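One structure below.
With one protein chain withheld, the remaining protein chains of the complex are depicted in position.
Then we have subunit A:
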Amino acid sequence: MNTIPVSQQRTLNISVLRHNPADPDSEPHMQTFQVEDADAMTLFVALNLIREEQDPSLHFDFVCRAGICGSCGMIINGRPGLACRTLTRDLPDDITLAPLPGFELIADLSVNTGKWMRGMAERLETWVHAQGLEQIDLSAIEAPMEPELAQQLYELERCIECGCCIAACGTAQMREDFVGAVGLNQVTRFRLDPRDERTDAQFYELVGDDTGVFGCMTLLGCQDMCPKDLPLATQIAFLRRRMVAV
């Protein structure tokens, strides 16, 4: 018997949308698990309890359990979020979990965000483009950067590619080829980086259409649901202004 006093003992009903596309007999269905709530319990803990004690076949992804790796994004009561950063005490007794929509389903709550993100990165060329990178002397001291700019780039680099902004975006849900806030944010990150020599016209070629910045309808779901609180609205508006000025 657990004698540690808890503020409120309650049983969570965690319903999971289950489906394994690799299994020909699998049909999508909801399965509900009962879990005793505990103080400071996260969904990460609750899902692990379910897998250890009730159903070892339950699929979900975790690596860092600290909001850093971006693998545990899922739909929690209708909204995207990181399971490892979601405390059960902030949720009602009935919790519904579903995989992030817009990504290839691996099984149950596990989706292939990595494949999507790689496709996006290759398409938007989210790396520094500059002449003569091969000749750069890596042991030489880099040219200094203004601290404010470095801080700003650092802020934008905090994106963990969790995919929550794609699941939170009505545009991305309607149009599969939309690069989403994660893609637009990364383009602005390189647009701001003085080491990247690309011109605005070159960036325009990457995002200057309705699959890019002009597809965004400013629904701001991305801004409101990003677990890393990235300033996505500011970045997208900035990119939009730059791209119409080309």
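Everything below uses one rule, namely that a contact is a pair of C-beta atoms (placed from the backbone, for glycine too) under 8 Å apart; a residue touches a chain by one contact, two chains touch by 3 or more; residues count from 1.
By definition in this document, contacts and distances are computed from a predicted model.
For the chain that is left out, the UniProt protein name among "S-adenosyl methyltransferase", "Copper chaperone PCu(A)C", "4Fe-4S dicluster domain-containing protein" or "Succinate dehydrogenase/fumarate reductase cytochrome b subunit" is "Succinate dehydrogenase/fumarate reductase cytochrome b subunit".
Within the whole complex, the absent chain has one touching residue among A:92, A:170 or A:194, and that is A:170. Annotation: of A:11, A:34, A:54 or A:234, A:234 touches the absent chain (contact as defined above). Seen across the whole complex, the unshown chain contacts subunit A at 75, 78-79, 101, 152, 155, 168, 170, 173-175, 201-202, 204-205, 208-210, 214, 216-221, 224-225, 231, 233-235, 237-238, 240-241, 243-244, 246.
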